[in-house]
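Would you mind keeping the following structure in view while I ask a few things?
Note that one protein chain is taken out, while the other chains of the complex remain in position.
Let's turn to chain A:
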Amino acid sequence: MVVQCSAGCGCNAVLKRPKTNDALCKTCFYWAFETEVHHTIMSTKMFQSGQVVAIGASGGKDSTVLAYILKHLNEKYNYGLKLVLLSIDEGITGYRDDSLESVKRNQEEYNLPLTVLSYKDLYGWTMDDIVKQVGRKNNCTFCGVFRRQALERGAILLNCDVIATGHNADDVAETILMNLLRGDIARLQRCTSHITSSEGSLPRAKPFKYAYEKEIVLYAYFKKLDYFATECVYAPDAYRGHARALVKDLEALRSTSIIDIIHAGEQLAIKDGVKLPKQGVCSACGFVSSNVICKACVLLEGLNRGRPKLAIGKSNKALAEILADRLANTASLSSVQDQF
């Protein structure tokens, strides 16, 4: 049976839109998907004309589609943006080296400048080395903390004004549930904003905040975009896995669930008088931190001291230990600064 496109263009539908269950033809789907991303960008004034935008490119589906669509919209609607690709090489053999190949192909195809920064250059450690030290259980902590900062460093290096990441609606919904489950009230508040910026750091934009993961895949599939699709070789974080599974189950029950969760997240307001950690800058490296010394520096110090587990879990204890050492020997502070 042939189904007509519900947008009334007269063509035959080729897909069922995961977000609304409407049957659409290819052209109308492209148009719908692009228009929605465009609306998100315009209604939040995500970018200003003349800005340099660093696209966090991993070679995965989200960032591949993001690079493609930003380039497309930038030309179509005259955003006046300069787009650059920024990749972080975590140093994971069999995962990142392969996905970087896909980024390089994108670079040629879309004709956007690409910069690759590695953990090895920035921190002196590759993820492979870190896993050798800490084992497979907590390595995601290192990778997550380091990547967040690495993108920032890279973007500053390239004189960018804003970082755009490929976080999609599924990721946002997952993060909301995750933060509820772990009681992280400060992040619960922050994770729903479409653009996050704080003193001394580059703003981060999520143009795909309302775009379903499945639609991103559909878009890439029909546009025949080339992306890398393999899970990281190191075990994914088990606890986030629970939240992820719940989001997928909810979506299966009711397709609008993902956007409903984001709506719920946007409406959460914190009671007056609840203490939230203050965001400041790290005294060692100058990047955003909610502590005197940022998590990345604490983790790195643990690694360099040969005690990689130092900062996992009880973060404050490690911080106190490091601070005490610093006080005893103020010279070490400047030596840490020299490292960066």
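FYI, a residue touches a chain if its C-beta (ideal position, glycine included) is under 8 Å from a C-beta of that chain, and two chains touch if they have at least 3 such contacts; residues count from 1.
Just so we're on the same page, contacts and distances are computed from a predicted model.
Looking at the choices "Small ribosomal subunit protein mS26", "Cytoplasmic tRNA 2-thiolation protein 2", "DNA-directed RNA polymerase II subunit RPB3" or "General vesicular transport factor p115", the name in the UniProt record of the chain not drawn here is "Cytoplasmic tRNA 2-thiolation protein 2". Considering A:N74, A:N138 or A:S283, the position touching the chain not shown turns out to be A:N138 (whole complex). If you put the hidden chain back, the residue from A:V3, A:L157 or A:L268 that touches it is A:L268. Within the complete assembly, A:T35 is the residue of A:N12, A:T35, A:T93 or A:N159 that touches the hidden chain.
With the whole complex as reference, residues 5-9, 17, 19-20, 22, 24, 28, 31-32, 35-36, 38-40, 42-45, 56, 58-60, 62-63, 77, 90, 99, 138, 140-141, 143-145, 147-148, 165-167, 171, 175-177, 179-185, 187-188, 191, 194, 210, 232, 236-240, 242, 244, 246, 249-250, 252-254, 256-257, 259-272, 274, 295, 312-313, 315 of chain A touch the missing chain.
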